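The complex appears here without one of its protein chains, the remainder shown in place.
Let's turn to subunit A:
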Amino acid sequence: MKFVDEFRDRGLGRVLAGEIAEAVEPGRHVKVMEVCGGHTHSIYKYGVDDLLPENVELVHGPGCPVCVIPMGRVDDAIALAHHPGVIFTCFGDMIRVPGSNGSLLEAKAAGADIRIVYSPLDALRIAKADPEREVVFFAIGFETTAPSTALTLLRARQEGVKNFSCFCNHVTIVPPLRALLESPDLRLDGFVGPGHVATVVGARPFEFIPDDYGKPVVVSGFEPVDILQSVLMVLRQLSDGRCAVENQYKRVVPYDGNGAALKAMTEVFALRPHFEWRGLGFISQSGLRISDAFADLDAELRFEVPGVRVADPKACQCGEVLKGVIRPWECKVFGTACTPERPIGTCMVSSEGACAAYYNYGRFARDREVV
């Protein structure tokens, strides 16, 4: 497929791996965080980490939208789904995410009308086809996905669809990155920046990382060659003693982002003062709610939701995994009590979760010690 196969070229991957081995200073152990779950997925799917020298370590970041939804919000979703007359719609990877009392999949088995959709527009179509029922869309995702929800709500408004609403859980990427950079747990040398978030927000919002924290960021595409090239670009900045935002994914990412997408988001969403992230706790100004102008389309206002905060299960170490403090296989329940079929934590659910990526691609590289 065009723009895919070329960036999966093994020969180019090998060349880049050679360049990376040369670029890293001898005796130095470099930790680079790939922020986005999409990158984590590609890294394990294509064995990108196997091509890296021992002293270049990829640390997985918090950018998997499914992974960061806290238990309490899943419970709220389930409560919405059980509301009489509601058709509850969500993306496929949300259905297995555990809440404090089961998942949406279990709620569905217990009789709730829960339907998987590929797009929020599919949810809107269901609402239009069945005007007697209330259709709620479980909106999740970073800035990559939020504009799609925004456009769907704008369209619902425009078409006067009365039986559609949105349970908004959209989050933004900069606050958790700042929280990570402030945390003493983790020493990182640079970042592979989230390419799809950047198609919307641009590369500019990541300038705080070099400006305030003196670390390089390279906004990256998602194919193996993209990721390898981005790692190389980070290493080159390090060896040159520079730090800046660089854009490896120029074919898709405009430095200033997508104006139409940002405009739609500003119209439809407002920042929440704080939002809870699974494993990371509350982070200020990191979540979006439906704006006052669109309050009639906000499922949280239209229906009662419990809104109870639930602590993560004791056995779960997703927080450490999301912060890159431990590797997935270091969690005590990884692959035993916690598997994609019966997940305890969220990182085992979505294919972009670090635990699921390890598990699904059979990459139990326990021999690679974390330094």
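Rule of thumb we're sticking to: a residue touches a chain if its C-beta (ideal position, glycine included) is under 8 Å from a C-beta of that chain, and two chains touch if they have at least 3 such contacts; residues count from 1.
The working rule: contacts and distances are computed from a predicted model.
Of the candidates "Biotin carboxyl carrier protein of acetyl-CoA carboxylase", "Xanthine dehydrogenase molybdenum binding subunit apoprotein", "[NiFe] hydrogenase metallocenter assembly protein HypC" or "Monovalent cation/H+ antiporter subunit E", the chain left out of this view carries the UniProt protein name "[NiFe] hydrogenase metallocenter assembly protein HypC".
For the chain left out of this panel, the touching residue among A:Ser103, A:Ser165 or A:Thr199 is A:Thr199. Interface note for the absent chain: among A:Ser103, A:Gln248 or A:Thr346, the touching residue is A:Gln248.
Only one of the listed residues, A:Met33, A:Val66 or A:Val192, touches the absent chain: A:Val66. Touching the omitted chain from subunit A are residues 1-4, 6-7, 11-12, 15-16, 18-19, 36-38, 41, 63-66, 91-93, 118-122, 140-142, 144-145, 147-148, 151, 155, 196, 199-200, 222, 225, 229, 248, 250-254, 258-261, 263-264, 350, 352.
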